[in-house]
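Excerpt of the complex: some chains, original placement.
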Amino acid sequence: MLPAIPDEQFQRGDVPMTKREIRVFLMAHAMVQPRDIVWDIGAGTGSLSVEAALRATEGTVFAMDGNVEACDLVRSNALNFGMDNITVIEAKAPAALAGLPDPDVVFVGGSGGNLSSILAEAAKRLRPGGRLIITAVLVETLHDTLQFTSQLEDFAVEACGLQVTRVEPVARRHMLRALNSVYAVICRKGGQ
Amino acid sequence: MLPAIPDEQFQRGDVPMTKREIRVFLMAHAMVQPRDIVWDIGAGTGSLSVEAALRATEGTVFAMDGNVEACDLVRSNALNFGMDNITVIEAKAPAALAGLPDPDVVFVGGSGGNLSSILAEAAKRLRPGGRLIITAVLVETLHDTLQFTSQLEDFAVEACGLQVTRVEPVARRHMLRALNSVYAVICRKGGQ
């Protein structure tokens, strides 16, 4: 087993995907357990959904995205990896969250403009010890998330920017190739 | 449990320490299993040794460093975390590796000038499926490691630079604070 799935094993289309090195970091923080309920909000290609489903072997991953193309990609990728514990929900959060079981882990990778209500719902519904992980590639998402988390009580919060430079072999030499910057905000409920 | 131990829980002295966000990434790649044998070469403060020992509950971590102060720190940190599966070896690699059992995981964080012979010995002795992980903060270490790994057969190799920016709360606002850059080269024996 690998710490994360290679990028090229996912179908992507034109939907942005969380790159492998970032998934390694996010999944380490998510600590998905076999029976966990996982919400992946703004699932995009579903790369985090698949990673989570590989670990929540007896649990369920709810992958939500308001974009049709994204939902098709999540289904394709779930199928390709043989994951039958991923439920795709073609709808916008937070409305679509109401009917779901309370989560152990929530990823927020996109919000469709409803960031603060999504975060409020996720924080409220998260089970004790649960992890809420927001990724941001927009200054506004980072800012608004930090505004929200700085008022959270009973959560441990940490945040960092991740700038990964791949070192790729090219004709017996090694080229530096930067991945896009991602900020991650990680919240643990009731925890240190 | 956390994905990695907070920095301030380690005693450090003047010895450089692998910061928490980097340890999260390295430990995700190391995938230490309960019965694993781990070599931590150039152990420094022993932060990776302690992380590995927490996971190799029935295995052994051999922490090696040619520096007396570093070895004292590893012992202190092992004691503080209650780890009795860490053996500190105050000697330089590769000479001191001869008497050790073959490893499942090898970290190389310092080489005392013997990088190529350490890497050769580690690669040879590593068990099938084992992981060899080199961290570099010197251009020369990165370069020489890549020269070595580009000639390895039967290993899957990947490398990247990690630039982490901590987002720290300061008086109701959030300051960006860069950690030092680290390059990581990760080699999996006999693996994809």
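Letters A and B mark the chains in the order given here, with residues in each chain numbered from 1 onward.
We take it that a residue touches a chain if its C-beta (ideal position, glycine included) is under 8 Å from a C-beta of that chain, and two chains touch if they have at least 3 such contacts.
Small disclaimer: the values here were computed from a predicted structure and weren't measured.
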(request) Could you work out how many identical chains the complete complex has, if 2 are displayed? (result) 4
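One rule holds for everything that comes next: only the chains that are shown with their structure count from here on.
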(message) Centroid from C-alpha atoms only, then distance subunit A to subunit B, rounded to Å. What do you get?
(response) 27
(message) Which residues of subunit A touch subunit B once you look at their complex with the stated criterion?
(response) 1-4, 21, 24-25, 27-29, 31, 142, 146, 150, 159-167, 169, 172, 174, 176, 183, 185, 192
